[in-house]
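Part of the complex only, each chain left as placed.
Chain nomenclature is as follows: A and B, assigned in order of appearance, with residue numbering initiated at 1 for each chain independently.
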Amino acid sequence: MFTVTVRGHMMIAHSFRGEVFGPAQRLHGATYIVDVEFRRRDLDIHGIVIDIGRATEVVNAVLGTLSFRNLDDEAAFAGQNTTTEVLARAVFDRLVAAIGRDELGDDGRAIETIKVTLHESHIASAAFEGWTQGEGRTQG
Amino acid sequence: MFTVTVRGHMMIAHSFRGEVFGPAQRLHGATYIVDVEFRRRDLDIHGIVIDIGRATEVVNAVLGTLSFRNLDDEAAFAGQNTTTEVLARAVFDRLVAAIGRDELGDDGRAIETIKVTLHESHIASAAFEGWTQGEGRTQG
């Protein structure tokens, strides 16, 4: 199995509902350092999983739909906590949609699984990993 | 699959038996930077794998049973080398026991696998990954 991983980041504000969150129930914020790992079984004829430059652009475009925002005001997250786990899944879903719109070309369509890791500090991170399509995807 | 990872550390002394270890047969020590990755298929109703604050407390409590000790004197490791691999497994076992004692609540019981990585320097690490329960666990 081959993988390519690219890194970006986003800076957001939000608050959480639920006593389990303690002081994080107050409006606060986070920088998320985001690692996106693309995986496929074989390389293309150029010897790559996916073009790193293009992958970086698409990842940054996805992060740009979330960054510099108060996520409490985003309709996409109405009624749910924008935890690190939920945001990892959201970035994954938006990348799968970008692949569906062919933004990553043929190489993008050849990707089998994607893992999105969000580092919220030097001591904590969360991730979501799933299939990009087909039956696999519904299994998460 | 969703994951949450928290980081802690411990500082221990020990020595190894076996010529393969060279100078590490002498009494020496290590700082282990410890990453614990908790994995489960679905999030709870709050949108989390496990509360990061609570997970950090439990991880630190487990590391506290090992840290600031000469492991050569610990009954739990009598007759075996406390290599980075063995310690990764020990931390894993103690976390599974903590889950069994309900220290991580319902979210803890929903965890399917745990990966414990111990970084012994900037150039070497070891890890143990296993199922938290059931048949899976016996397979390591």
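Some notes on this structure:
In the analysis below, a residue touches a chain if its C-beta (ideal position, glycine included) is under 8 Å from a C-beta of that chain, and two chains touch if they have at least 3 such contacts.
A quick note: this is a predicted structure, and the numbers were derived from the prediction, not measured.
Each chain in view is the same protein; 2 are placed here, and the whole complex, as held in this structure file, contains 6 copies.
In the analysis below, only the chains that are shown with their structure count from here on.
Centroids built from CA atoms put subunit B at 27 Å from subunit A.
Listing the residues of subunit A that touch subunit B in their complex gives 16, 18, 20-22, 80-86, 88-89, 122-130, 140. Within the complex formed with subunit A, the residues of subunit B that make contact are 1-8, 41-43, 46-49, 51-54, 56.
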